[in-house]
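Reading through the structure tokens given below for one structure.
Of the protein chains in this complex, all but one are displayed in their positions.
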Amino acid sequence: MRGHLTRETLLKWAPLFVLGVLLLAFPVFEMTNAWAKGKDHIYLLDSRFLSIRNFARIAIAAAPALMVAIGVTFIIIMGSIDLSMEGTVSVTAVVFAYAFIAMGATLASWAWLALPLALVVGAAVGLMTGLVHVKLKIPSFMASLAMGFVGTGFALLLTGGDRVRVEDPLFRSLLTERWLNFPIMIYVAGAFLLIAWFIQTRTTLGRNFYAVGGGEELAIASGLNVNKVRILGFTLAGICYGMGGLLAVGKIGIAETVTGANFMFVSITAVVVGGTALWGGIGGVFNTLTGVLIVFVINNGMVVIGLPSYIQSAVLGILVIAAVILSTDRKSVSFVK
Amino acid sequence: MYELQNVDKRFPGVHALKAVDFKVNRGEIVGLVGENGAGKSTLMKIIYGAYQPDGGVIAIDGRTVRFQNPRQAMDHGIGMVFQEQSLITNLTVMENIFLGFEQQFVRFGVIDWKAMTEAARHQLAKVKLDIDPATVTSKLSFAQRQLVELAKVLTLEERIDGDLVILLDEPTSVLAREEVELLFTIVRELTNRASFIFVSHRMDEVLELSSRIYVMKDGEVVDVVSHDEAEIDAIQRKMVGRDVDKQYYREQKQKPYDADKVLLSLKNASMGGKYRDISLDLHAGEVLCLVGTEGSGREAILRTIFGIERPDTGVLTIKGDKIARFSPQKGVACGIGYLPRERKIEGIVAGMNVYENMTLSQMGNFASLGVLHIGREKALAEEQVRSLAIKTPDIYKDCGGLSGGNQQKVVLAKWRSGGSDILLMDHPTRGLDIGAKEDVYDTIRDMSDAGAGIILVADTLEEAIGLSHNIIVLKDGEVQKHFAGAPGSKPSLYDLVHHMI
Partner (left out) sequence: MERIKPHLPWITLVALIAVVGIANPAFLSPASFIVLTADVVPLFVMALGMTFAVYIGGIDLSVQQLANLVTVIATVYLMDFGIGVAVLCIFAGAGFGALSGFVTSRLYVPSFVSTLAMGFVALSAARWLSGQRALHMDAEQRDASFGWMFENTAGIPNELIIAGVLLAVCWFLQTRTTFGRSLKAVGAGELAAVASGINVDRVKILAFALSGALAAISGLVFSVKLSGGDANLANGFLLLAIVAVLVGGTPLTGGVGGVVNTAIGTLIVMVIRVAMVYLEVDATQQQMVFGIVLIVAIALTIDRSKLKIVK
């Protein structure tokens, strides 16, 4: 029994362990490089990787992806998948930008209403995905894939392919204003993470995600309204994507059709690397935080230690596989497809 | 108190229930028996609200009720303890107990875990289970899970003012004897609050627990027997509509095996946590039974021999060849066939038709250079369907749509036609009706006459005794005792049970 427990503990902490190894590996690499170059003094403090400034850079890059990944975490816990995030992020970003500009173009005016509006739009798109999935009985993979096309298409329809600039200094202070070296958007993302964690652990909806992922038929037999949980789950995910859209616009100050591009693979990769299994029932938002950090630390660290940029994706790919191998309990899965 | 009058249910092509009358009095334990397909499960589904009857009346205390779904039935005090393990294993015990009814613990949108823990403790106390309600369900034993399921249904006590009716669907199928006793004690004690409907294939248990027994056949209640008048033979006769005599296990057809020809031998095999130091020999024409309680290592030994699981130590020799790498491919290549307990998952491929399933293990025999001769496959399937009397409209029928007995025959046909001469059978008759069971027994005898060796993990002890030449009794992964079982000098139930527990 003891051996069993350690194995479980190991599994639970494997993603965090990977992150820790990465955080050590990059500075070590830097130091060996410095040593190879014959520097006479080697200090950890010299590390360009292990600097507050660099951590802030990683955090800024990761924040929007974290929001999106949190959303899809809930879906994956239910044993479903959501591929609509790119479309949803684009739509919320574009709608936000237009509404913001139309209502006064500064947070000091009524234009702040564009912020909640973006979340409402995200929720609406998520609700649509959920309804298509549940009411038309289309597997979530297909339903969300198609809704992703609709979302991107709607964003394209709104912008006609143009870029929308959001230049309000107050809104941009999300990025420009720093508290304790980190921009405000990091704190916003942190707060949202805590809210997501609260939903996951302390609300009926959050716990019901686990029930659906652990055994859907059994949950139905227990009188749980699984369809409602699913629809609410996709709606919640939509709100998270809206949040991701807002932070993405906050980061670069531009909303366009491709604002959502690349979020799909990054977020799903991060969720899986964090130890939330694709078959549902286990994992959570803190796993996802770890996963997102792993992905972005790799991206960042490779730049810092100066590896050629074309290698990065391969290293990420191999690490993704390694992370999943580490975090999979082979004895508990009978087969994998 | 709870009553069904004249209840009728039809499905396309089947008249599943014909004017069934059924009654449960307050505090009573009612048994429900019948062969598979007799209508038991349809009746249960109507009782707990999963189906709606086409005709007839459901009445509680004389008032007519109608349930659209299980939830509404629950609201009237009717709960179901499912046959399959119906707890969600990644949730904690308390979450399972209150699944779908968490709202009572929610304050301002937040779950009050402390209150839920307290309430769960209260429920667990009812079934005398002393575990932490925050335990993750996957860590419990099967017996504990069964009790948690009962505790879950018993939450009805608090929610409902009126009387409770609780259905127990095969609750003992995964339990060892002493666990069954515990369950029965608890059920008896609970009769001051609830009535029970007890459904089981194990006739002796039904007799032991029930005050009245409903016997079903072909969608009708053919008899209602009171506890004192009940007799196993008589009930079985009514269920089947014919006599079940001593020839049931085809004892008269048992022939001596060829003790000189060892097909398979396992020496000093051990596997961590499953079994220790197991040695056995299987001879041509022998039926060797492994007997023990759940978790005694029976299944793991079968799966080791087939190659699905690998032992830590030990030597397996099949027909003189020492097996170095254990794998099912190797096993099949050596002529081993495996009838798994999980027939629908490991036995047949649902979604493939009859002939595709039958040749799945022997495609090489029906192909040249990887190209299949589908005509020959079909011919084989036609022949097997005839000789094993498999009930299927044609050989293009999806195996997933066949009844359990016919699925099992397809699996048997697969191995038999493939020339397997070592058969590993894990509960080959589980869940089959008596007719199908007899067909399986016949096939076992035929194959062993033809020189095949069979290692059997039987569904019941009677079956094990009736069928086997030799019996090995296991307990906690170790061999306790060998029994020889020539016809006429077979060990008794008591002999076996004595060493099992």
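Order of writing sets the chain letters: A and B. Residues in each chain are counted from 1.
The criterion applied here is as follows: a residue touches a chain if its C-beta (ideal position, glycine included) is under 8 Å from a C-beta of that chain, and two chains touch if they have at least 3 such contacts.
All figures in this text were calculated on a predicted structure; none of them were measured in a lab.
Of the options B:1, B:65, B:106 or B:350, the residue whose C-beta touches the omitted chain is B:350. Residues of chain B that touch the chain left out of view are 306, 308, 328-329, 331-333, 338, 340, 342, 345-352, 356, 360-361, 363-364, 367, 370-372, 374, 414.
Mapped onto chain A, the footprint of the missing chain covers residues 78-80, 87, 132-134, 136-143, 145-154, 156-157, 160-161, 216-217, 265, 268-269, 272, 278-280, 308-318, 320-321, 324-325, 328, 330, 333-337.
Keep in mind that, in the parts below, only the chains that are shown with their structure count from here on.
Mean C-alpha positions place chain A and chain B at a centre distance of 45 Å.
Interface residues of chain B facing chain A in the complex, by the touch rule stated above, are 70-71, 74, 80, 82, 86-91, 95-96, 99-103, 106, 109-111, 152. Of all the residues in chain A, the ones that touch chain B in their complex are 202-204, 207-208, 210-211, 213-215, 218-219, 221-225, 281-282.
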